[in-house]
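Missing here is one protein chain; the remaining ones are kept as they sit in the complex.
For clarity, chains are labelled A and B in written order, and residue numbers in each chain start from 1.
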Amino acid sequence: MASAGEAALQSPAETYRVHYLNAKYGIKSWLLTTDHKRIAWLYFFSTTFFFIVGGVAAAMMRLNLIEPQGFLVEPDTYNKLFTIHGTVMIFFFLAPAVPTVLGNFLIPMMIGARDVAFPKLNLLSWYIFMTAGTCFLYTIIAGGVNTGWTFYTPLSTSYVNTHVFSAAMAVFISGFSSILTGLNFIVTIHKMRAPGMTWSRLPLFIWALYATSFIFVLAMPVIAITMVLVMLERVFHVGIFDPALGGDPVLFQHLFWFFGHPEVYILILPSMGVMSELITAFSRRRIFGYGFVAASSFGIAIISFLVWGHHMFVSGESVYAGIFFSAMSMLVAIPSAIKVFNWTATLYKGSVSFEAPMLYAIGFIGLFTIGGLTGVFLATIGLDVFLHDTYFVVAHFHFIMVGGAIMGYMGGLHFWWPKMTGKMYPDYWARLAAFITFVGFNLTFGPQFILGFEGMPRRYAIYPARFQLLNIMSSAGASILAVGYLMPMIYLAWSIKYGPDAGPNPWKAKGLEWETESPPPVHNFESTPVVTEEAYAYGTEPARAVAVSS
Amino acid sequence: MSSEADATILKTSTASSKAHALTVPEQFDDATQQHAAASLGMWVFLATEVLFFGGLLASYTIYRYLYYSAFMIGSHHLDVVWGATNTAVLICSSLTMAMAVRAAQLDKQKHIVFFLVLTLIFGLIFLYIKFFEEWWGEYKEGLAPIHFTYAGLHAPHVELFMFFYYVLTGLHALHMIVGCGIMITLIIMTLRGKFKGGRFNPIENAGLYWHFVDIVWIFLFPLLYLIGGRY
Partner (left out) sequence: MAESIAIAHAEKKRIYVLVWVTLLCMTALTTGVAYIDLGPWNTVAALAIAIFKASLVVLFFMHARHSEHLVRIVIVCAIFWLLILIGVSMTDFSTRNRVSHPTWFRTNQPSVFHHLEGSPY
């Protein structure tokens, strides 16, 4: 790859430079750091760990499903596996991944700040996150929990005898970590922008994370209090969710999905922000319709709070409420579609190049579109009655979460890796990994659409023999997908030691983060940058930031 | 109104070079930026608190709608006089808290301590009434959900009401206890001279928190004690 080679040529001339990675050494300098860039690394390692935990659970499930009678585990263990998979992936990998790794690293750099507004709070968020994670790991080791990640009542409060309490406690604690992160980001974006960094010049990644933080702050407290109610009900059994004692289990579903649906957008919005950065950088064009893409992030964030009942069409919810939720769910497709249209329009007549991050981005567009459109199917009440709790739903949300959110995260990680480490990874292997991920993903979840449509329900350890072929295809795809995720772990780790120096801007991309060294100095910039151009000013050289005294 | 506020902000930014002499954390340019960030952060935190109580309030509203007569019976078992007294106590504590913030704004160190101590005392009076005059009394009457012996009309749904009563007031009392802890910390910090020279973000934010907890109670009082009237 040309740019990496260039950087390698420059590197011998570079003298020893102090940056955030070598400014201090020792375990204490990491565990007590308040530097947003180092905290991003703390989150990177912890979320990657949880990704592996959730991935192992998924692998065991797919392995079990290659035979109709179950290949590996007892049905009850299977219930625990999908609960662990769901909870860990949602609360301990997907929700934190992009905001706390890429967001923590990039928000201050993109807006030209020295750090987030509250660095100590930022570190505290990580400790709270780790407390929650430890609590959930305890749950797994102590014997697991088998309610599904949704903790539906009265199953979770009255009927199961597994470790619901500690699992609910883990979710409760992790909520506070997210709240504090969201609070920190909102204040940072409002109050810490460099001179000249107006709202209309903000990178779209910042807009997306702003909308995400907005959801963090407004949705997470509701799941926290709901988990408190679940724990209280489990201990005292007063019947708040128990129909036998006058409670209403559907109330739990309302509270849960008031958080639960916006949570889906917590997962996808940050990756959408990454997409806007990738698409512009690799087609060397300004984003098509900046205002629309920025506003659609907010449109999604707001409407996402009005759609939650689409998870409850068959749970005894009022038909009239169902009509409202169905209409709102279709409405939320509009801002999502605006984004997809604008990314595609940005590609048009751009000088597109296909480095590894861009391959992930292209994959995102296709997979997210399929995931989004099948979401409109499921928002239709009549069709949802038929497809509810089948593999169609499983395939739909994995297209959003894996095909969308994780693709975006991987793309972003490959894009900013040279900035975070100062090293370049081998592009050939990265492109291959992106390709393998895409193929493996489609083979895993494509057949699940058909399985669901043919009537295979989700969350069962066994199934009728006629579904076996499609299940084997899905399991085979999962093993390919696993290779696609393992490869980056290897070559990214390799690049830290052996990779060529990346230089400040290996992609020739626009944005303040590319105008400082790689890895960045402790305070991000040698002096406070002044912004004079709008975002994505591709085709208008020279660089836009002029250093002035601070 | 807002132009007036703008004028003060302008005044502060001209003074910011002087304020820079006060050491601000390295991520901020000056004390004005720090103050704006701290204040916004606190308000956003209070917004999350609204939704935190919101989950309970939504459940309460729904069950009150479904089981109105049972909730009325439950409500009539609570003591309005103590509830109203506690409301008044909290309103007094809000006044003293506001005066403490004002003293901090005017850099009157002794007044800060005086009003913070008063706020703390009012807070403790509230908690005393809550714990010993109310919760304990209702527990002895057999109305607490862990020890529920009431067997009159709509008993299961009255128990639901009492559950909401204990959880809502319990969560509120928890916030009060945290608030009292904050007061003690602030009193010590003030005595050590931490808020001299106009650095009073912590006092101001503690004030916002304290008033928020007061507002929660302002709503809890009619919602819990006054269902269906007392006539």
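Everything that follows uses one rule, which is that contacts are C-beta pairs under 8 Å (C-beta built on N, C-alpha and C of every residue); 3 or more make two chains touch, one makes a residue touch a chain.
From a predicted model like this one, the values you see are computed outputs, not experimental measurements.
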item: Which of B:Leu51, B:Ile73, B:Leu143 or B:Leu186 contacts the chain that the document leaves out; value: B:Leu51
item: Selected residue (touches chain absent from view) among A:Val250, A:Ile400, A:Leu413 or A:Leu492; value: A:Val250
item: Residues in subunit A touching the chain absent from view; value: 190, 218, 222, 248, 250-251, 254-255, 258, 305-306, 308-309, 312, 316-321, 324
item: Subunit B residues touching the omitted chain (full complex); value: 1-2, 4-5, 8-9, 11-12, 14-15, 18-19, 31-32, 35-36, 39-40, 43-44, 46-47, 50-51, 54-55, 57-58, 61-62, 65-66, 80, 84, 87-88, 91-92, 94-95, 97-99, 102, 105-107, 197-199, 204, 207-208, 211-212, 214-215, 218-219, 221-223, 226-231
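Criterion: only the chains that are shown with their structure count from here on.
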item: Length of the line joining the C-alpha centres of subunit A and subunit B, rounded to whole Å; value: 35
item: Of all residues in subunit A, those that touch subunit B in their complex; value: 108, 113-119, 179, 183-184, 186-187, 190-192, 217-222, 224-226, 228-229, 232, 236, 238-240, 245-248, 251, 254-255, 258, 523, 550
item: Residue numbers on subunit B that touch subunit A, as the complex places them; value: 25-27, 29, 33, 36-37, 40-41, 44-45, 47-49, 51-56, 58-59, 62-63, 66-67, 145-146, 148, 156-157, 159-160, 163, 167
